[in-house]
Structures are given as C-alpha cells and as structure tokens.
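Right, I'll just put the structure down here and ask away after.
Heads up, one of the protein chains got dropped from this complex, but the rest are sitting where they should.
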Amino acid sequence: MKVGILTGGGDCPGLNAVIRSVVRKGVQQYAFDFVGVRDGWRGALQNDVVPLDISSVRGILPRGGTILGSSRTNPLKHEDGVRRVRDTLAAQDLDALVVIGGEDTLSVAAELDRQGIRLVGVPKTIDNDVSGTDYTFGFDTAVGIATEAIDRLHTTAESHMRTLVVEVMGRHSGWIALHAGIAGGANVILVPERPFDIDEVCAWVKSRFKIHYAPIVVAAEGAVPKEGQLILKDRTVDEFGHVRLSGVGEWLAREISERTGTDARTTVLGHVQRGGTPSAFDRWLATRFGLHAVDAVKDGDFGVMTALNGTRIVRVPLADVTGRTKTVDPSLYDEFGVFFG
Amino acid sequence: MKVGILTGGGDCPGLNAVIRSVVRKGVQQYAFDFVGVRDGWRGALQNDVVPLDISSVRGILPRGGTILGSSRTNPLKHEDGVRRVRDTLAAQDLDALVVIGGEDTLSVAAELDRQGIRLVGVPKTIDNDVSGTDYTFGFDTAVGIATEAIDRLHTTAESHMRTLVVEVMGRHSGWIALHAGIAGGANVILVPERPFDIDEVCAWVKSRFKIHYAPIVVAAEGAVPKEGQLILKDRTVDEFGHVRLSGVGEWLAREISERTGTDARTTVLGHVQRGGTPSAFDRWLATRFGLHAVDAVKDGDFGVMTALNGTRIVRVPLADVTGRTKTVDPSLYDEFGVFFG
Amino acid sequence: MKVGILTGGGDCPGLNAVIRSVVRKGVQQYAFDFVGVRDGWRGALQNDVVPLDISSVRGILPRGGTILGSSRTNPLKHEDGVRRVRDTLAAQDLDALVVIGGEDTLSVAAELDRQGIRLVGVPKTIDNDVSGTDYTFGFDTAVGIATEAIDRLHTTAESHMRTLVVEVMGRHSGWIALHAGIAGGANVILVPERPFDIDEVCAWVKSRFKIHYAPIVVAAEGAVPKEGQLILKDRTVDEFGHVRLSGVGEWLAREISERTGTDARTTVLGHVQRGGTPSAFDRWLATRFGLHAVDAVKDGDFGVMTALNGTRIVRVPLADVTGRTKTVDPSLYDEFGVFFG
Partner (left out) sequence: MKVGILTGGGDCPGLNAVIRSVVRKGVQQYAFDFVGVRDGWRGALQNDVVPLDISSVRGILPRGGTILGSSRTNPLKHEDGVRRVRDTLAAQDLDALVVIGGEDTLSVAAELDRQGIRLVGVPKTIDNDVSGTDYTFGFDTAVGIATEAIDRLHTTAESHMRTLVVEVMGRHSGWIALHAGIAGGANVILVPERPFDIDEVCAWVKSRFKIHYAPIVVAAEGAVPKEGQLILKDRTVDEFGHVRLSGVGEWLAREISERTGTDARTTVLGHVQRGGTPSAFDRWLATRFGLHAVDAVKDGDFGVMTALNGTRIVRVPLADVTGRTKTVDPSLYDEFGVFFG
C-alpha cells in the first residue's frame, strides 16, 4: 500500500511527531510505502511530493514546524481542484492520504471523502477548537509558553502599580486564554465567546490595586468589547463577518490607562506561541494520533479523524466534527469565577 | 462551616494550587473558614494546625512543595490514632477535612471515612498510579522534566558511540518512564510491570549502534530484570516483599558495558523530577480538583475523591479506588512497540 | 555597624540575590546589623524601613523582583530631599547605605556621596547600559528570554513566507537587541545607537525571501528610522528630548507589509523580559556584587560602585561612571556585519 501524508494550515508543535509515527509504524508493521505531499493541499494540486522513509523521519520528534511544509491553499476554491487532487493520487499511485490539519484543512478532507477520496484525518491546532476530540496537539505547548510569560509578569505585578496585559492566540475561541490565565493566576481573562465590558474590566483593575498587587489581564486576540464600546476606527470585520478589534492587547492597555489613570503595559506573544519544540504531552498525543491514523488506513476505515477521548484514541467521522468551532463552554468559564476580578 | 486541609506523602508539584483553590472558592463563594493541618496526618494526630485564609494562599499557585508541610505518618499505625484525629477535629471545631495525597494517604482517608470522619480526598502523585482518575497532578511536570533530560542526551547520542541510561521515578508503575520515553524518543523503555531481559536490551543496543546512532535507555526505578538475571548482591526486597534492584540505572550501564564491550553512562534524575514549579497542565488540573473538592464538602458528599474523566472533574468513592496501584496497561505499552529496539 | 539597603528603579532579576549576599556576609562575617529601606528612595525620604536579618533573606536567591520594593522617587527633586535622607539615616542609626540601582538611582547616589552621605553602589539594569562595569546583572536573563522567543519564531520562519518582528527592551541602548539577535540568529538587528533606513530593511527582507527562509527582525524599543522616514503622527518626544517611535515593532510590521507586499507579524515581549528567576550567570554576578559591596562598607570605602572587570569584581568611583549611558560600541556592532541582511 502507498500512502501520502500532508500537513495544512498554520504551524503547530507536534506535526513532525505525527509524520514520524505514521511512517515508523506504517513501514515497520505494515510494510507501507510513503510520500510526503509538499505544502499541504498545494502539493496535492500540483503533484509535488517528496519520498518519505524511516531515515527521513529520524530526529524530527522534538522539532517544531513540519518537514513537509504547509500552506493555506484550498483545493475546493480551485476550479477542477478535486480532479487535480485525484490526478496527483493517480500519478503517485497513492492508495490513501493522511491529512493533518485544523478546522479548514479537515473540512476540505471531509468534502473530498464525500467525493470518494480515501483519507484519514488527524486534528491539529494550537487553538484547541476542533470538535470531536478532548484536545488537539500543539495546544498544551502554547498554553505552557503563555503561562510562563504570565509567571514572569507576576514579578512586576508584585512591585509596581501597573496593569499588565497579555494578548494570546485565539481568534475564535478562548481556550489558550482560559487555560493559561488560570494556570498563570491572571485576574481578568477575556475570551471571544463573551464580549467583555470595559467598565467592568476597569473596576476589577481598580479593586486589585487596593490590595497592592497589580492586575494581570489575559486577552485572546479575538476578544471584543460589548456592543457600543468599540469606536469605529478600532473596528475591523473579519472574513466571517465578525466585528473584530485589531490589536486587543494595545487597545486594552490604552483604555485602562485612560479610564483608571494608572499605567498599563502590553505583551503580545504572537507567533512565539506556535514555534519551538512540542511539550511532552503534545509529543505523546501526536505520536498516538499517528499510530492510530495508520491503523485506520490499514483497516480501510476512511473518512474518519483520530480523536482523544479521555486517555483513549478513538476514530470519529470527519462529517460529524467539521464545520463548527469548538468554543469554550460557558459552564467551564464560570467554574473559575472566584479567580476573576 | 470550618474545614481542615492536609497534604500527605512525598512532594508533588501542584499541592499549593489545590490548597489555594479550595480556600479561594470556600471563602469567597461559601464563606467557609479554614485551617491548615501541618505535616499531613502528623498534624491531625497532634492537633497542630495553622490559620488559612485568602492572604495565606496568595502567590502560591506556581510554587512547588506544600505550604502545609507533609509527612508519611500513618494514624492507623498509631494506637488510638483514629481517636486522636477525631480529637483534633473536635478541638479545632472542624466540620470536615480535605485530604490531598497519594495511594497511602487516601487509603487512610478511606478507612477514616468508614469510621465516620467527614472528608473529601484529592489524588496527587507524580507517579500517576492512583486508580479512578485519568491523571493525577504532578505527573505532567515530572514527565516534562524527564523528557527534557532525554532531549539533551540525544545530542551525545548523535555523535558518540555510547549508550545513555536514564533512571526515572516509578517504583511500582512505569507511567513516567513510558510517557517520557515516548516523548523523548528513547529506544528502550523498562517498566516495573514487565521484568526485562538484559540479553534483549543488549541486542537492541547493538542493533542501534549499527545505524550509527547511540541508544537511549529509560528505566523506571522499579524496573527489574527477569528471574535469574539478577545476582544476589544486587537484590533488595522492599516493604511489600517485591524483589528490587538498588540503582537500576547504574546496574544497566554496568551490564551493558560488560556484555557489549561498549561504553555506557547513567543519569539518575532523582528528586529533580518532583520539585519546582508545576506545569500549566498540572496547575489547571490541581486548581479544578480544589474547586470541585470544596463543592463536595458544600454538598455534604463525603468519602469521595475528585477525579479527572476526559475533560470533566467527577467524584468517585474512595472505597472504590484505594488499595490498588494503577499500573500501565500492557496494551498501551504494546501500542508503542514500533519505537523500541 | 548598622547598614541600610535600598533597591531603586525598575524590576531586575538578581536584586534579591544582592540583598541576600550583603546580609549573609555582613551578619556572619562582620556582625553588622541591617535594615531594608522600602521602595527605594521613597523609603529613605519617609523613614520607612523594615528589619533585615538572615532569616529574612532565606530562599530569596532564585526569586525575581525585590523583597524591599522599588520606586522611581528621586530625592534630588524634592525640596529638602537630601536633608530628609540624612534624617532617616540618623533616625535609624545607620552608618551607611548600600544602594542597588540603575543609572538614575546611582546618579542620585553619586550626588549624595558628594554631600557626605556614606554609601556604596551596586549597578543593576537589564539594559546593560551602566558605565564602568563589563555587565550588569539582569541583562543575561533578559537576553536569554528574548533569545528563546527568537528561537521559537524560527519554526515559523522556516515554513511561512512571513516577516517576524520582535520588539525587545532597550530605550537608549541596543545591548539586548544585539546580544539576543546574534544569539537567536536574527537577520536584521535595529538599535537606538544607529537610526535605521527602512528601505534598506525592506531590501534585506526581500533578499531573504529569495532563499525561501523568512526574515526575523529584532528591534530595540528605542530604535528609530533615520531622518525623514518617520511621519509626524508616529513620533513622540521622550523626556530627554529624543524623537522616539511609539511601538517600533508594530510600525516595522506595518511598513514592511506595505512596502514589500508580504505579510509581517510582531511579538512585543515587554515586561516578560524583566520578570521571573535570574539566570545562573546573573545570580553569580549579583551574589558577588553583594559580597564585595559589604566589603567596601567594612573598609570604609564609600562613594564607589562594585563592577565586573573580566572575572574580577572591582570598585570604581561613582563619580566616574554616572551621568552617561553605556551604548553599544559601533565596532562591536560591525563585528557581526556578516550576519545581517
């Protein structure tokens, strides 16, 4: 059997760990052959592949990024896209694909599956917003990096009367903000799922100063103030039609300074959260996803995605889990209410 | 309501996070009063407690160890032990206890519960061997530290023909060895659940040298060679009557050197694995355990232990989960077979 | 002899290490008594001190911040400031002060020394811009944090065609930018000492894309484009009359995007660089500074500052080293020319 592997979407620590375990188990246990499709769906459209064997995956487990490259190319937006993917599969003699990606990449996979292309999906995203799995790999690494940054800010918070704002990733969901904020002991956590009230944020900030300990505010990049608190010039509208705030971290520091008359500073972690070596948890999860993905290929169980369910890896139909973002459940957010403000 | 909190057994990153969240939620949401029982069951026997309020738990979230101290004192081994614990509860006017500990501490808690003492348990152990919960806090931190050590050894493994042995914690279970070994890309992983064959280990080592990349061997401290491979002078028998090997890391390096004629070196991580700041995952888990433990006290739901089940925190009866060690399931170990040797 | 210790200016990892070693050696070897002056010169003006003995400094070596608090209060800007400092010294029976601070704090110390107040200075600043010493403590920690962030960005740089800009600390000097940029393998390093040419930066960025590896640009917060490249609305003028750019990181990302037509993203590390535990190097340096500062007090050698000279700690007159910023020597910057662009 000959199998292609592709990685789509943004960087995510653990991609190489998946590639390695798919190839290791596929070659050693099932005698499969592999090729790597370059730059996600772009390579699938353009018949651009590289050979992939055990020596190609040696030493890549701890490395961030993806040895196959990635892109945001979407074959469904190309006329003839599906046919061209089929052509590549035929040209390379591929029996199946292992598709590693986030919501966008897996939605394409679900559609290709409907059109008869044999594939197995593996969910990845540092944002943890893919449905059907307890966690995605990359998320634990991102939370760890953001938590360490918050830890460092506590030093300043202990000795200066200054609000510290940290902007973390999460355009559509607040998983990183919530996890890192709780793990880091932040006083205010703002997530896209709940438009915030800037007056309430400022009231929290002021109450915090009264106990002589400066507040730390964690904001997901997709957090927005509630209706009417965002003046026109700060608004942007994203590709989904959602009103967004360009640079929520800077905006918060400015508003808090002006409204409370106290100093506020911002840290914007940006891409630092998605680079570097994966955490042990993410390597473990990514490795298991790879082992189970190749088993699904072996079983001819296509159109599924590997998923974490408690401590077990299971398969769920791609059709059931794509097309919607897994957002933070309000009850989970409320669970931590005593730590806010 | 007035509640005592105690921490028993060895150090574990996350103990302070539990204490903090119990007190924060108990005081802010339920208006409970708290005292800290000093040094685990010792303080409960000797009526040794400290006041515990919101200011006492400020800033302790990222700190390793426990602000309450710990001990291995077992009240059930003291004549009158249970009565003395009762006396302390009466003297301090305590309505309930929150007991944070591993297998030993929780087994005591289960017995005290049977005898009518009102308490809620919270499982902790870096070894991850408490039954009834997907994970215990402290484990992720220990795995992270061990994985980072293995990562560093790969540098040497890439350029010298020398076997590197790492001895990690785990006297009765191989969870740390398995997780860190897989996350670190080790070539041999030895766990207490499976007596190993030193001849097979040496064969793996030699096969590894053939591809010019030195082998990394991870051994849980409780790993033992199979019947007959351990000469008398290296044997010890532990308090449970199990044959053990004193210093398995050193023993392996010596045997591998002698049997293969190649150099071997050992790293013994020891207590480094249980100290320092908890990982973000462990802080999240420990914080949630604390929030749910105080809810159980509020609900009058005693004799239970908080547990992780997928992404949810649940309560399980202490009587159901104590008295046995959660060991590594053979099928999980086998799942990773392609990476060994 | 009774000695006061004060810490002034911004946070800096290593402050507690100095306090600890001054007290340890002063008490154990010279039988000195100590008090801590709270919040830098503010406490000296307001006679606000705390007792300081060996138990007060236990466990503080690895902790960021300062147990004494800090402030930017300048007694020379208060009418009667010098007299009030003298009054505090008299009220507390202090024979001398150990003054730990940056350029501003030490300049005040130099003036107080001229007016007869007995004191010894210890230089601290993450910016490394105090004259007369090879390095200040705090700097190595800050460089380490910034370098780790750049390391993580390389992951993205390897797989996406996107410029990554990192804004690091350094309002008046480029030490952190230069050290972290070289250690992290950045392609463009912009420092306050050399106004940069945005056209040249864009040319470097474009040449980098040609080898299919995205550029990483490190900018000190005080870096400015050369005359005429900064339009009015982005200009601010600081308290020294220097033209500055508010948010150089964001400005660079915007200009690079617009001028090259390629994507650019920013990381602003902010206060993350000055918090958390000091590096081993900084703890070593801070500890030695403390030991030598108390020796200077013992010797009655006042008006001096401890300084690193190679591997030795020496004393230099405060009058010789204050009043000017130690900037990056152009020849040092040029030494690394081959790595730029």
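Going in written order, the chains are labelled A, B and C, and every chain counts its residues from 1.
The criterion applied here is as follows: a contact is a pair of C-beta atoms (placed from the backbone, for glycine too) under 8 Å apart; a residue touches a chain by one contact, two chains touch by 3 or more.
Because the structure is a prediction, the values reported are computed rather than measured.
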Missing chain: touched chains present in the view: B, C
Which of B:28, B:159 or B:236 contacts the chain that the document leaves out: B:159
Residue by residue, what part of chain C touches the chain that was omitted? 21, 24-25, 28-29, 58-59, 61-62, 134-135, 140, 143-144, 146-147, 151, 154, 158, 179-180, 182-185, 213, 277, 279-281, 283-284, 287-288, 291, 309-311, 335-336, 338-339
Which parts of chain B are in contact with the chain that was left out? 10-11, 13, 63-66, 69-70, 145, 148-149, 151-156, 158-160, 164, 247, 250, 265-276
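Going forward, only the chains that are shown with their structure count from here on.
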Taking the mean of all protein C-alpha atoms as the centre, the chain whose own C-alpha mean lies closest is A
Quick one: report the Å distance separating chain A from chain B, using the average Cα coordinate of each chain. 30
Touching two or more other chains in chain A are residues 151, 154, 158
